[in-house]
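First up is the structure itself, then whatever we jot down about it.
All protein chains but one are shown at their positions in the complex.
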Amino acid sequence: MQHLRKVSPLVWLFAGIAFPFVISDPTYTTIAIFALLFAAAASAWNIFSGYTGYIALGHAAYFGIGGYALAIICQHWQIPGGYTPFYLVPLCGLLAAIASVPLGAIALRTRRHTFVVITIATFFILQLLSYNLRSLTNGSSGIDFPLILQWAPGFYNLPFYYVALLLTVLALGVSWFVRHSKFGLGLLAIRDDEDRALGLGVRTGSSKLIAFVISAFFVGMVGAVYSYFLGSVQPSFTFDALFDVAIALMVFMGGIGTLTGPILGSLVLESSQQYAALNFTQGSGGLYLIMYGSLFLVVILLLPQGIVPSAKALWARYQATHTASVLPDPSGSGGANPVARSAPGDGMGLATPREEAKA
Amino acid sequence: MSLLEIKNAAKSFGGIVALNSCSLSIEKGKITGLIGPNGSGKTTLFNVITGYEKVDAGEILYDGKNITNSSPDKVFAMGIGRTFQLTRIFPRLTVIENMHVAAQRQGLRGLMGQWNAPQEQQRALELLDYVGITHLKDTPAANLSYGQKKLLEFAFILIADPQVILLDEPAGGVNPTMINLLASRIRGLNARGVTFLVVEHNMEFVMSLCDKVTVMHRGAKIAEGTPKDVRQNPAVLEAYLGD
Partner (left out) sequence: MNLIIDAVITGVLTGGVYALMASGLTLIFGVMDIINIAQGALVILGAYFSYALEQHLHLDLFLGLLISMPTMFLLGVLIHSLFIRPLKQDRTMLSILVTFAIALIIEGVLTILFTTNTVQLQAPYVTQSIKIGDFYLSYIYLYGFVLSVVLLAALYFLLYRTRFGQSLRASMQNRTAAELIGIDVNRISAITYGIGVALTAAGGMAYGATTAFFPGSSYDLISRLLAIIIFGGMGSLSGALIAAVGMLVIEDVTAVVWSPVWASTVFFILLVAILILRPQGLLGKLEGRKQ
(Lines give C-alpha, C1' and ligand atoms only; values in the text may rest on other atoms or scores of the structure.)
Protein backbone atom coordinates (compact mmCIF):
# COMPACT_ATOMS: atom_id res chain seq x y z
CA MET A 1 0.00 0.00 0.00
CA GLN A 2 2.76 2.45 0.99
CA HIS A 3 4.59 1.38 -2.12
CA LEU A 4 1.54 1.94 -4.28
CA ARG A 5 1.08 5.45 -2.96
CA LYS A 6 4.54 6.49 -4.00
CA VAL A 7 4.10 5.06 -7.46
CA SER A 8 0.64 6.32 -8.32
CA PRO A 9 1.50 10.03 -8.84
CA LEU A 10 4.10 8.96 -11.38
CA VAL A 11 1.56 6.75 -13.11
CA TRP A 12 -0.87 9.63 -13.34
CA LEU A 13 1.85 11.93 -14.64
CA PHE A 14 2.83 9.41 -17.27
CA ALA A 15 -0.82 9.00 -18.29
CA GLY A 16 -1.06 12.77 -18.56
CA ILE A 17 2.00 12.96 -20.78
CA ALA A 18 0.93 10.05 -22.97
CA PHE A 19 -2.71 11.16 -23.38
CA PRO A 20 -2.37 13.21 -26.61
CA PHE A 21 -0.51 10.34 -28.27
CA VAL A 22 -3.17 7.83 -27.38
CA ILE A 23 -6.08 10.12 -28.21
CA SER A 24 -4.96 12.59 -30.81
CA ASP A 25 -8.40 13.73 -31.98
CA PRO A 26 -8.31 17.53 -31.51
CA THR A 27 -11.89 17.45 -30.20
CA TYR A 28 -10.73 15.48 -27.21
CA THR A 29 -7.40 17.21 -26.70
CA THR A 30 -9.32 20.50 -26.65
CA ILE A 31 -11.54 19.15 -23.90
CA ALA A 32 -8.44 17.97 -22.07
CA ILE A 33 -6.82 21.42 -22.31
CA PHE A 34 -9.84 23.13 -20.76
CA ALA A 35 -10.13 20.47 -18.08
CA LEU A 36 -6.45 20.78 -17.15
CA LEU A 37 -6.55 24.56 -17.08
CA PHE A 38 -9.50 24.43 -14.71
CA ALA A 39 -7.73 21.80 -12.64
CA ALA A 40 -4.76 24.13 -12.23
CA ALA A 41 -7.02 27.07 -11.32
CA ALA A 42 -9.14 25.02 -8.92
CA SER A 43 -6.07 23.62 -7.24
CA ALA A 44 -4.64 27.11 -6.81
CA TRP A 45 -7.96 28.49 -5.53
CA ASN A 46 -8.02 25.67 -3.01
CA ILE A 47 -4.62 26.73 -1.65
CA PHE A 48 -6.27 29.88 -0.43
CA SER A 49 -9.98 29.17 -0.01
CA GLY A 50 -9.76 25.48 0.80
CA TYR A 51 -7.01 25.74 3.38
CA THR A 52 -8.06 28.98 5.06
CA GLY A 53 -11.84 28.52 4.74
CA TYR A 54 -12.22 32.02 3.28
CA ILE A 55 -14.36 31.55 0.18
CA ALA A 56 -13.06 33.99 -2.43
CA LEU A 57 -15.49 34.59 -5.27
CA GLY A 58 -13.48 37.14 -7.23
CA HIS A 59 -10.59 35.18 -8.63
CA ALA A 60 -12.04 35.74 -12.09
CA ALA A 61 -10.43 39.15 -11.66
CA TYR A 62 -6.95 37.59 -11.63
CA PHE A 63 -7.88 35.24 -14.46
CA GLY A 64 -8.88 38.33 -16.41
CA ILE A 65 -5.75 40.27 -15.52
CA GLY A 66 -3.59 37.36 -16.68
CA GLY A 67 -5.48 37.08 -19.97
CA TYR A 68 -5.47 40.78 -20.68
CA ALA A 69 -1.81 41.14 -19.70
CA LEU A 70 -0.76 38.58 -22.28
CA ALA A 71 -3.02 40.00 -24.98
CA ILE A 72 -1.81 43.56 -24.37
CA ILE A 73 1.85 42.54 -24.31
CA CYS A 74 1.49 40.50 -27.51
CA GLN A 75 -0.34 43.32 -29.22
CA HIS A 76 2.04 46.03 -28.07
CA TRP A 77 5.27 44.24 -29.00
CA GLN A 78 3.63 42.55 -31.98
CA ILE A 79 4.56 39.07 -30.92
CA PRO A 80 3.40 36.85 -33.76
CA GLY A 81 2.13 33.89 -31.76
CA GLY A 82 4.09 30.69 -31.64
CA TYR A 83 5.96 29.73 -28.51
CA THR A 84 6.97 33.21 -27.35
CA PRO A 85 3.67 34.02 -25.54
CA PHE A 86 4.13 30.91 -23.40
CA TYR A 87 7.38 32.34 -22.04
CA LEU A 88 5.45 35.43 -21.01
CA VAL A 89 2.85 33.46 -19.05
CA PRO A 90 4.77 33.61 -15.73
CA LEU A 91 5.04 37.38 -16.16
CA CYS A 92 1.24 37.56 -16.56
CA GLY A 93 0.82 35.50 -13.43
CA LEU A 94 3.17 37.87 -11.67
CA LEU A 95 1.11 40.88 -12.74
CA ALA A 96 -2.04 39.21 -11.41
CA ALA A 97 -0.21 38.45 -8.17
CA ILE A 98 0.94 42.05 -7.84
CA ALA A 99 -2.64 43.26 -8.35
CA SER A 100 -3.84 40.77 -5.76
CA VAL A 101 -1.63 42.22 -3.02
CA PRO A 102 -3.60 45.43 -2.37
CA LEU A 103 -6.95 43.90 -3.32
CA GLY A 104 -6.36 40.91 -1.07
CA ALA A 105 -5.11 43.11 1.74
CA ILE A 106 -8.27 45.22 1.65
CA ALA A 107 -10.59 42.21 1.48
CA LEU A 108 -8.73 40.33 4.21
CA ARG A 109 -9.27 43.11 6.69
CA THR A 110 -12.79 41.73 6.94
CA ARG A 111 -14.06 38.29 7.73
CA ARG A 112 -16.61 35.78 6.61
CA HIS A 113 -19.40 37.14 4.42
CA THR A 114 -18.04 40.64 4.17
CA PHE A 115 -14.87 39.13 2.77
CA VAL A 116 -16.82 37.14 0.18
CA VAL A 117 -18.81 40.15 -0.87
CA ILE A 118 -15.72 42.32 -1.22
CA THR A 119 -14.01 39.73 -3.42
CA ILE A 120 -17.10 39.72 -5.63
CA ALA A 121 -16.96 43.52 -5.73
CA THR A 122 -13.27 43.55 -6.75
CA PHE A 123 -14.18 41.31 -9.66
CA PHE A 124 -16.86 43.70 -10.84
CA ILE A 125 -14.52 46.67 -10.48
CA LEU A 126 -11.91 45.03 -12.72
CA GLN A 127 -14.51 43.97 -15.24
CA LEU A 128 -15.73 47.55 -15.38
CA LEU A 129 -12.17 48.75 -15.86
CA SER A 130 -11.70 46.34 -18.76
CA TYR A 131 -14.69 47.95 -20.44
CA ASN A 132 -13.66 51.49 -19.59
CA LEU A 133 -9.89 51.72 -19.96
CA ARG A 134 -10.31 51.71 -23.73
CA SER A 135 -6.82 52.85 -24.66
CA LEU A 136 -5.43 49.80 -22.91
CA THR A 137 -8.16 47.18 -23.34
CA ASN A 138 -9.94 48.30 -26.48
CA GLY A 139 -13.26 48.41 -24.59
CA SER A 140 -16.01 45.93 -25.21
CA SER A 141 -14.60 44.64 -28.50
CA GLY A 142 -11.53 43.26 -26.75
CA ILE A 143 -8.17 42.32 -28.24
CA ASP A 144 -7.31 39.51 -30.65
CA PHE A 145 -4.06 37.63 -30.32
CA PRO A 146 -1.90 37.68 -33.43
CA LEU A 147 -2.66 34.69 -35.64
CA ILE A 148 -0.50 31.67 -35.24
CA LEU A 149 0.46 30.56 -38.69
CA GLN A 150 3.46 28.37 -38.00
CA TRP A 151 1.51 25.53 -36.37
CA ALA A 152 -0.30 22.89 -38.38
CA PRO A 153 -3.91 22.21 -37.34
CA GLY A 154 -3.05 18.75 -36.06
CA PHE A 155 -0.21 20.12 -33.95
CA TYR A 156 -1.92 23.26 -32.66
CA ASN A 157 -3.33 21.73 -29.48
CA LEU A 158 -0.14 20.01 -28.37
CA PRO A 159 1.81 22.97 -26.96
CA PHE A 160 -1.29 24.18 -25.13
CA TYR A 161 -1.92 20.74 -23.76
CA TYR A 162 1.54 20.40 -22.27
CA VAL A 163 1.58 23.92 -20.89
CA ALA A 164 -1.78 23.23 -19.24
CA LEU A 165 -0.45 19.95 -17.87
CA LEU A 166 2.64 21.71 -16.56
CA LEU A 167 0.51 24.35 -14.82
CA THR A 168 -1.65 21.67 -13.23
CA VAL A 169 1.37 19.73 -11.99
CA LEU A 170 2.95 22.92 -10.64
CA ALA A 171 -0.25 24.04 -8.87
CA LEU A 172 -0.71 20.59 -7.38
CA GLY A 173 2.95 20.54 -6.35
CA VAL A 174 2.68 23.90 -4.62
CA SER A 175 -0.55 22.78 -2.97
CA TRP A 176 1.18 19.63 -1.72
CA PHE A 177 4.13 21.62 -0.49
CA VAL A 178 1.91 24.12 1.34
CA ARG A 179 -0.16 21.33 2.88
CA HIS A 180 2.98 19.76 4.31
CA SER A 181 4.58 22.95 5.56
CA LYS A 182 4.29 24.85 8.79
CA PHE A 183 2.78 27.69 6.79
CA GLY A 184 0.02 25.39 5.52
CA LEU A 185 -0.71 24.07 8.99
CA GLY A 186 -1.16 27.69 10.04
CA LEU A 187 -3.68 28.17 7.21
CA LEU A 188 -5.68 25.13 8.35
CA ALA A 189 -5.60 26.46 11.90
CA ILE A 190 -7.00 29.76 10.59
CA ARG A 191 -9.82 27.83 8.94
CA ASP A 192 -10.76 26.20 12.24
CA ASP A 193 -10.36 29.15 14.63
CA GLU A 194 -8.55 32.22 13.42
CA ASP A 195 -8.32 34.13 16.70
CA ARG A 196 -7.07 31.06 18.49
CA ALA A 197 -4.42 30.56 15.84
CA LEU A 198 -3.30 34.15 16.27
CA GLY A 199 -3.11 33.58 20.00
CA LEU A 200 -0.76 30.66 19.40
CA GLY A 201 1.65 32.75 17.40
CA VAL A 202 0.42 32.01 13.87
CA ARG A 203 0.94 35.15 11.80
CA THR A 204 -2.59 35.02 10.48
CA GLY A 205 -2.60 38.27 8.52
CA SER A 206 0.48 37.64 6.42
CA SER A 207 -0.29 33.92 6.03
CA LYS A 208 -3.71 34.62 4.55
CA LEU A 209 -2.33 37.26 2.21
CA ILE A 210 0.51 35.02 1.01
CA ALA A 211 -1.92 32.19 0.27
CA PHE A 212 -4.19 34.64 -1.53
CA VAL A 213 -1.36 35.94 -3.69
CA ILE A 214 -0.11 32.42 -4.51
CA SER A 215 -3.57 31.44 -5.73
CA ALA A 216 -3.92 34.66 -7.73
CA PHE A 217 -0.53 34.02 -9.36
CA PHE A 218 -1.61 30.62 -10.69
CA VAL A 219 -5.07 31.78 -11.68
CA GLY A 220 -3.43 34.65 -13.58
CA MET A 221 -1.21 32.22 -15.48
CA VAL A 222 -4.22 30.04 -16.26
CA GLY A 223 -6.07 33.11 -17.53
CA ALA A 224 -3.17 33.94 -19.84
CA VAL A 225 -2.93 30.45 -21.36
CA TYR A 226 -6.72 30.12 -21.60
CA SER A 227 -7.06 33.43 -23.44
CA TYR A 228 -4.16 32.65 -25.76
CA PHE A 229 -5.79 29.32 -26.58
CA LEU A 230 -9.10 31.02 -27.39
CA GLY A 231 -7.24 33.66 -29.40
CA SER A 232 -8.82 36.78 -27.91
CA VAL A 233 -9.80 38.61 -24.76
CA GLN A 234 -13.13 40.33 -24.12
CA PRO A 235 -14.54 41.94 -20.98
CA SER A 236 -17.52 39.63 -20.76
CA PHE A 237 -15.64 36.38 -21.42
CA THR A 238 -12.23 37.03 -19.93
CA PHE A 239 -13.78 38.53 -16.80
CA ASP A 240 -16.48 35.92 -16.36
CA ALA A 241 -18.65 35.91 -13.25
CA LEU A 242 -19.31 32.22 -13.84
CA PHE A 243 -15.61 31.43 -13.52
CA ASP A 244 -15.63 31.61 -9.73
CA VAL A 245 -18.83 29.64 -9.45
CA ALA A 246 -17.33 26.98 -11.67
CA ILE A 247 -14.11 26.82 -9.66
CA ALA A 248 -15.96 26.73 -6.35
CA LEU A 249 -18.28 24.00 -7.62
CA MET A 250 -15.35 21.91 -8.84
CA VAL A 251 -13.53 22.25 -5.54
CA PHE A 252 -16.60 21.52 -3.45
CA MET A 253 -17.46 18.55 -5.64
CA GLY A 254 -14.01 17.02 -5.32
CA GLY A 255 -13.55 17.94 -1.68
CA ILE A 256 -12.63 21.36 -0.38
CA GLY A 257 -9.37 21.60 1.51
CA THR A 258 -8.11 18.27 0.15
CA LEU A 259 -5.12 17.91 -2.13
CA THR A 260 -6.57 15.89 -4.99
CA GLY A 261 -10.25 16.86 -4.64
CA PRO A 262 -10.02 20.06 -6.72
CA ILE A 263 -8.20 18.22 -9.52
CA LEU A 264 -10.73 15.41 -9.57
CA GLY A 265 -13.69 17.80 -9.40
CA SER A 266 -12.47 19.94 -12.27
CA LEU A 267 -11.46 17.06 -14.52
CA VAL A 268 -14.88 15.44 -14.10
CA LEU A 269 -16.96 18.60 -14.30
CA GLU A 270 -15.12 20.51 -17.01
CA SER A 271 -14.73 17.58 -19.35
CA SER A 272 -18.36 16.51 -19.02
CA GLN A 273 -19.44 20.09 -19.52
CA GLN A 274 -17.26 20.55 -22.60
CA TYR A 275 -18.47 17.23 -23.94
CA ALA A 276 -22.08 18.26 -23.39
CA ALA A 277 -21.46 21.61 -25.07
CA LEU A 278 -20.05 19.83 -28.12
CA ASN A 279 -22.72 17.20 -28.40
CA PHE A 280 -25.92 18.99 -27.61
CA THR A 281 -27.66 21.68 -29.57
CA GLN A 282 -26.19 25.13 -29.53
CA GLY A 283 -28.09 28.03 -28.07
CA SER A 284 -29.29 26.12 -25.03
CA GLY A 285 -27.53 28.54 -22.72
CA GLY A 286 -30.51 28.60 -20.41
CA LEU A 287 -30.54 24.85 -19.99
CA TYR A 288 -26.83 24.90 -19.32
CA LEU A 289 -27.28 27.41 -16.49
CA ILE A 290 -30.09 25.36 -14.98
CA MET A 291 -27.98 22.23 -15.12
CA TYR A 292 -25.03 23.97 -13.55
CA GLY A 293 -27.07 25.51 -10.77
CA SER A 294 -28.90 22.28 -9.99
CA LEU A 295 -25.69 20.30 -9.87
CA PHE A 296 -24.30 22.83 -7.44
CA LEU A 297 -27.37 22.53 -5.20
CA VAL A 298 -27.13 18.75 -5.26
CA VAL A 299 -23.44 18.77 -4.34
CA ILE A 300 -23.79 21.29 -1.51
CA LEU A 301 -26.94 19.85 -0.01
CA LEU A 302 -26.20 16.15 -0.40
CA LEU A 303 -22.43 15.87 -0.63
CA PRO A 304 -21.04 18.90 1.20
CA GLN A 305 -17.80 17.05 1.97
CA GLY A 306 -17.07 16.29 -1.66
CA ILE A 307 -16.12 13.11 -3.46
CA VAL A 308 -12.62 12.55 -2.06
CA PRO A 309 -13.42 12.74 1.69
CA SER A 310 -16.65 10.76 1.20
CA ALA A 311 -14.79 8.06 -0.71
CA LYS A 312 -12.10 7.98 1.97
CA ALA A 313 -14.74 7.55 4.68
CA LEU A 314 -16.33 4.71 2.70
CA TRP A 315 -12.95 3.06 2.21
CA ALA A 316 -12.17 3.37 5.92
CA ARG A 317 -15.49 1.75 6.80
CA TYR A 318 -14.87 -1.03 4.28
CA GLN A 319 -11.43 -1.65 5.76
CA ALA A 320 -12.77 -1.55 9.27
CA THR A 321 -15.36 -4.23 8.60
CA HIS A 322 -12.75 -6.38 6.89
CA THR A 323 -10.12 -6.14 9.60
CA ALA A 324 -12.86 -6.74 12.15
CA SER A 325 -13.44 -10.22 10.75
CA VAL A 326 -9.72 -10.98 11.14
CA LEU A 327 -8.97 -9.31 14.44
CA PRO A 328 -10.85 -10.08 17.61
CA ASP A 329 -11.20 -6.39 18.42
CA PRO A 330 -14.58 -5.33 17.01
CA SER A 331 -13.96 -1.59 17.40
CA GLY A 332 -11.58 -1.71 14.45
CA SER A 333 -10.71 1.84 13.57
CA GLY A 334 -7.08 2.38 14.36
CA GLY A 335 -6.83 0.71 17.73
CA ALA A 336 -7.43 4.03 19.45
CA ASN A 337 -10.77 3.21 20.94
CA PRO A 338 -9.96 0.66 23.66
CA VAL A 339 -7.71 3.14 25.39
CA ALA A 340 -10.07 5.97 24.69
CA ARG A 341 -12.83 4.11 26.42
CA SER A 342 -10.71 3.42 29.47
CA ALA A 343 -9.58 7.01 29.54
CA PRO A 344 -11.90 8.97 31.74
CA GLY A 345 -14.90 10.08 29.74
CA ASP A 346 -17.09 12.79 31.08
CA GLY A 347 -20.37 12.12 29.42
CA MET A 348 -20.10 15.01 26.98
CA GLY A 349 -19.86 12.68 24.02
CA LEU A 350 -18.84 14.12 20.67
CA ALA A 351 -17.61 17.61 20.26
CA THR A 352 -19.87 20.47 19.52
CA PRO A 353 -18.57 22.22 16.42
CA ARG A 354 -16.86 25.52 16.94
CA GLU A 355 -19.73 27.46 15.39
CA GLU A 356 -22.11 26.26 18.05
CA ALA A 357 -19.64 26.76 20.86
CA LYS A 358 -19.04 30.31 19.80
CA ALA A 359 -22.65 31.23 19.19
CA MET B 1 8.85 39.34 42.81
CA SER B 2 5.98 39.93 40.48
CA LEU B 3 6.17 38.63 36.94
CA LEU B 4 2.88 39.92 35.62
CA GLU B 5 1.45 43.19 36.77
CA ILE B 6 -1.89 44.75 35.94
CA LYS B 7 -2.18 48.42 36.82
CA ASN B 8 -5.57 50.13 36.91
CA ALA B 9 -6.93 48.21 33.95
CA ALA B 10 -10.34 49.42 32.83
CA LYS B 11 -12.61 47.93 30.21
CA SER B 12 -16.28 48.36 29.46
CA PHE B 13 -18.59 47.00 26.80
CA GLY B 14 -21.24 49.52 25.94
CA GLY B 15 -22.50 50.55 29.35
CA ILE B 16 -21.37 47.42 31.15
CA VAL B 17 -18.19 47.80 33.16
CA ALA B 18 -16.14 44.60 33.00
CA LEU B 19 -12.92 45.86 34.58
CA ASN B 20 -13.01 48.77 36.96
CA SER B 21 -9.52 50.09 37.61
CA CYS B 22 -8.33 46.60 38.32
CA SER B 23 -4.83 46.16 39.74
CA LEU B 24 -3.14 42.95 40.68
CA SER B 25 0.23 41.31 40.45
CA ILE B 26 1.14 37.71 39.83
CA GLU B 27 4.19 36.45 41.63
CA LYS B 28 6.84 34.60 39.74
CA GLY B 29 6.93 30.86 40.32
CA LYS B 30 3.64 30.75 42.19
CA ILE B 31 0.24 29.30 41.41
CA THR B 32 -2.28 32.08 41.84
CA GLY B 33 -5.98 31.36 41.96
CA LEU B 34 -8.42 33.92 40.61
CA ILE B 35 -11.94 33.58 41.94
CA GLY B 36 -15.04 35.68 42.04
CA PRO B 37 -18.73 35.50 41.24
CA ASN B 38 -19.90 35.17 37.62
CA GLY B 39 -19.46 38.40 35.72
CA SER B 40 -16.79 39.73 38.04
CA GLY B 41 -14.40 40.26 35.13
CA LYS B 42 -12.08 37.25 35.36
CA THR B 43 -12.34 36.20 31.72
CA THR B 44 -12.14 39.82 30.57
CA LEU B 45 -8.94 40.14 32.58
CA PHE B 46 -7.54 37.10 30.78
CA ASN B 47 -8.60 38.59 27.47
CA VAL B 48 -6.88 41.92 28.05
CA ILE B 49 -3.69 40.26 29.32
CA THR B 50 -3.45 37.97 26.28
CA GLY B 51 -4.33 40.64 23.75
CA TYR B 52 -7.80 39.37 22.77
CA GLU B 53 -9.34 42.60 24.05
CA LYS B 54 -7.88 46.05 24.38
CA VAL B 55 -8.06 47.93 27.68
CA ASP B 56 -9.71 51.34 27.75
CA ALA B 57 -7.17 52.52 30.31
CA GLY B 58 -4.40 51.12 32.47
CA GLU B 59 -1.23 49.16 31.92
CA ILE B 60 -0.12 45.57 31.77
CA LEU B 61 3.52 44.76 32.51
CA TYR B 62 5.17 41.43 31.91
CA ASP B 63 8.62 40.93 33.37
CA GLY B 64 8.99 44.71 33.51
CA LYS B 65 8.04 45.18 29.85
CA ASN B 66 4.90 47.03 28.87
CA ILE B 67 2.65 44.66 26.93
CA THR B 68 -0.54 46.73 27.12
CA ASN B 69 -2.74 46.06 24.08
CA SER B 70 -0.17 43.91 22.28
CA SER B 71 -1.62 41.51 19.74
CA PRO B 72 -2.28 37.90 20.86
CA ASP B 73 0.60 36.47 18.83
CA LYS B 74 3.12 38.84 20.41
CA VAL B 75 1.88 38.09 23.91
CA PHE B 76 2.15 34.37 23.21
CA ALA B 77 5.64 34.75 21.75
CA MET B 78 6.74 36.53 24.94
CA GLY B 79 5.86 33.46 26.95
CA ILE B 80 2.27 33.86 28.12
CA GLY B 81 0.03 30.95 27.19
CA ARG B 82 -3.65 30.57 27.96
CA THR B 83 -6.59 28.21 27.73
CA PHE B 84 -10.22 29.16 27.22
CA GLN B 85 -13.24 28.50 29.33
CA LEU B 86 -14.91 26.80 26.38
CA THR B 87 -11.84 25.03 25.07
CA ARG B 88 -10.61 26.39 21.79
CA ILE B 89 -8.78 23.76 19.80
CA PHE B 90 -8.76 23.16 16.05
CA PRO B 91 -11.59 20.66 15.54
CA ARG B 92 -10.81 19.57 12.00
CA LEU B 93 -7.10 19.04 12.62
CA THR B 94 -5.85 15.85 14.21
CA VAL B 95 -4.54 15.93 17.76
CA ILE B 96 -0.93 15.87 16.65
CA GLU B 97 -1.54 18.63 14.10
CA ASN B 98 -3.09 20.70 16.88
CA MET B 99 0.12 20.26 18.84
CA HIS B 100 2.25 21.59 15.99
CA VAL B 101 0.22 24.76 15.42
CA ALA B 102 1.65 26.33 18.55
CA ALA B 103 5.21 25.31 17.70
CA GLN B 104 5.95 28.39 15.70
CA ARG B 105 9.19 29.11 13.94
CA GLN B 106 10.96 32.23 12.85
CA GLY B 107 11.58 33.32 9.31
CA LEU B 108 10.53 32.16 5.88
CA ARG B 109 12.62 29.01 5.95
CA GLY B 110 11.00 27.93 9.17
CA LEU B 111 7.55 28.49 7.72
CA MET B 112 8.30 26.64 4.52
CA GLY B 113 9.72 23.64 6.37
CA GLN B 114 7.87 20.43 7.04
CA TRP B 115 5.06 20.94 9.60
CA ASN B 116 6.15 17.99 11.72
CA ALA B 117 9.92 18.31 11.81
CA PRO B 118 11.44 15.39 13.80
CA GLN B 119 12.52 17.42 16.82
CA GLU B 120 9.15 19.11 17.19
CA GLN B 121 7.37 15.84 16.60
CA GLN B 122 9.27 14.22 19.43
CA ARG B 123 8.47 17.10 21.75
CA ALA B 124 4.79 17.01 20.73
CA LEU B 125 4.58 13.30 21.43
CA GLU B 126 6.27 13.73 24.80
CA LEU B 127 3.75 16.37 25.78
CA LEU B 128 0.81 14.26 24.62
CA ASP B 129 2.21 11.50 26.72
CA TYR B 130 2.57 13.91 29.64
CA VAL B 131 -1.20 14.56 29.59
CA GLY B 132 -2.01 11.00 28.65
CA ILE B 133 -3.62 11.30 25.23
CA THR B 134 -0.86 9.93 22.96
CA HIS B 135 -3.14 7.15 21.75
CA LEU B 136 -5.44 9.76 20.21
CA LYS B 137 -2.76 11.50 18.17
CA ASP B 138 -4.27 10.81 14.76
CA THR B 139 -7.87 11.44 15.79
CA PRO B 140 -9.56 14.63 14.58
CA ALA B 141 -9.74 16.87 17.63
CA ALA B 142 -13.50 17.27 17.18
CA ASN B 143 -13.95 13.62 18.16
CA LEU B 144 -12.33 14.08 21.57
CA SER B 145 -14.35 14.15 24.76
CA TYR B 146 -14.70 17.45 26.56
CA GLY B 147 -12.06 16.56 29.11
CA GLN B 148 -9.65 15.31 26.47
CA LYS B 149 -10.03 18.59 24.65
CA LYS B 150 -9.04 20.46 27.79
CA LEU B 151 -5.96 18.27 28.11
CA LEU B 152 -5.10 18.86 24.46
CA GLU B 153 -5.43 22.61 24.85
CA PHE B 154 -3.22 22.46 27.91
CA ALA B 155 -0.65 20.36 26.07
CA PHE B 156 -0.38 22.51 22.97
CA ILE B 157 0.22 25.58 25.08
CA LEU B 158 3.17 23.80 26.65
CA ILE B 159 4.90 23.22 23.34
CA ALA B 160 6.01 26.84 23.28
CA ASP B 161 7.52 26.62 26.79
CA PRO B 162 5.54 29.51 28.25
CA GLN B 163 6.72 31.15 31.47
CA VAL B 164 3.20 32.03 32.52
CA ILE B 165 0.10 29.93 31.90
CA LEU B 166 -3.39 31.34 32.32
CA LEU B 167 -6.01 28.64 32.80
CA ASP B 168 -9.68 29.55 32.45
CA GLU B 169 -11.75 27.03 34.40
CA PRO B 170 -9.56 24.01 33.71
CA ALA B 171 -11.63 21.76 35.94
CA GLY B 172 -15.08 22.84 34.77
CA GLY B 173 -17.12 19.93 33.44
CA VAL B 174 -14.24 17.49 33.79
CA ASN B 175 -14.39 14.27 35.81
CA PRO B 176 -12.38 13.80 39.04
CA THR B 177 -9.74 11.46 37.57
CA MET B 178 -8.88 14.00 34.93
CA ILE B 179 -8.92 16.85 37.45
CA ASN B 180 -6.34 15.00 39.52
CA LEU B 181 -4.15 14.40 36.49
CA LEU B 182 -4.38 18.06 35.58
CA ALA B 183 -3.57 19.19 39.12
CA SER B 184 -0.51 16.98 39.28
CA ARG B 185 0.69 18.29 35.92
CA ILE B 186 0.23 21.88 37.07
CA ARG B 187 2.25 21.16 40.20
CA GLY B 188 4.93 19.40 38.19
CA LEU B 189 5.34 22.34 35.83
CA ASN B 190 5.24 24.77 38.71
CA ALA B 191 8.09 22.87 40.36
CA ARG B 192 10.07 23.59 37.21
CA GLY B 193 9.41 27.29 37.58
CA VAL B 194 6.28 27.91 35.49
CA THR B 195 3.95 30.57 36.91
CA PHE B 196 0.20 29.90 36.86
CA LEU B 197 -2.90 32.03 37.06
CA VAL B 198 -6.00 29.88 37.40
CA VAL B 199 -9.63 30.94 37.18
CA GLU B 200 -11.76 28.24 38.74
CA HIS B 201 -15.13 27.77 40.41
CA ASN B 202 -14.22 24.42 41.92
CA MET B 203 -13.14 25.67 45.36
CA GLU B 204 -11.61 22.41 46.44
CA PHE B 205 -9.39 22.49 43.37
CA VAL B 206 -8.36 26.11 44.00
CA MET B 207 -7.74 25.69 47.70
CA SER B 208 -5.62 22.58 47.33
CA LEU B 209 -3.60 23.82 44.38
CA CYS B 210 -2.97 27.52 44.79
CA ASP B 211 -0.28 29.28 46.79
CA LYS B 212 -2.24 32.49 46.73
CA VAL B 213 -5.79 33.44 45.87
CA THR B 214 -7.03 36.73 44.44
CA VAL B 215 -10.72 37.56 44.63
CA MET B 216 -12.43 39.76 42.05
CA HIS B 217 -15.79 41.42 42.29
CA ARG B 218 -17.41 43.90 39.92
CA GLY B 219 -14.28 44.25 37.84
CA ALA B 220 -11.80 44.90 40.63
CA LYS B 221 -9.72 43.04 43.18
CA ILE B 222 -11.38 42.92 46.59
CA ALA B 223 -9.11 40.55 48.48
CA GLU B 224 -5.99 38.45 48.24
CA GLY B 225 -3.98 36.15 50.42
CA THR B 226 -3.45 32.51 51.19
CA PRO B 227 -6.39 30.23 50.46
CA LYS B 228 -7.06 30.02 54.18
CA ASP B 229 -7.10 33.79 54.71
CA VAL B 230 -9.35 34.39 51.77
CA ARG B 231 -11.83 31.83 52.92
CA GLN B 232 -12.29 33.70 56.15
CA ASN B 233 -12.44 37.16 54.62
CA PRO B 234 -15.89 38.69 55.23
CA ALA B 235 -15.71 40.83 52.07
CA VAL B 236 -15.36 37.69 50.01
CA LEU B 237 -18.32 36.05 51.62
CA GLU B 238 -20.37 39.14 51.01
CA ALA B 239 -19.36 39.24 47.35
CA TYR B 240 -20.53 35.68 46.85
CA LEU B 241 -23.65 35.88 48.95
CA GLY B 242 -24.57 39.52 48.53
CA ASP B 243 -26.21 41.35 45.63
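As written, the chain order gives the labels A and B, with residue 1 at the start of each chain.
Just so we're on the same page, contacts are C-beta pairs under 8 Å (C-beta built on N, C-alpha and C of every residue); 3 or more make two chains touch, one makes a residue touch a chain.
Because the structure is predicted, anything quoted here is derived from the model rather than measured.
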Contacting the left-out chain in the complete assembly, out of A:Ile73, A:Leu94, A:Ala121 or A:Leu230: A:Ala121
Given A:Leu13, A:Leu136, A:Leu297 or A:Leu314, the one touching the chain that is not displayed: A:Leu297
Given A:Ile106, A:Leu136 or A:Ala276, the one touching the chain that is not displayed: A:Ile106
Touching residues on chain A - with respect to the absent chain: 53, 55, 57, 106, 109-114, 116-118, 120-121, 124-125, 128-129, 131-132, 195, 241-242, 245, 248-249, 252, 285-294, 296-297, 300-301, 304, 353, 355, 358-359
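We take it that only the chains that are shown with their structure count from here on.
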Whole-Å gap between the CA centroids of chain A and chain B: 40
List of chain A residues in touch with chain B within their complex: 177, 180-186, 188-189, 191-193, 195-204, 334-336, 339-340, 343-346, 348-351, 353-354, 357-358
Chain A-facing residues of chain B, complex: 50-52, 71-73, 75-77, 82, 84, 86, 88-93, 97, 100-102, 104-105, 110-115, 132-133, 135-136, 138-139, 141-149, 156-157, 160, 173-175, 177-178
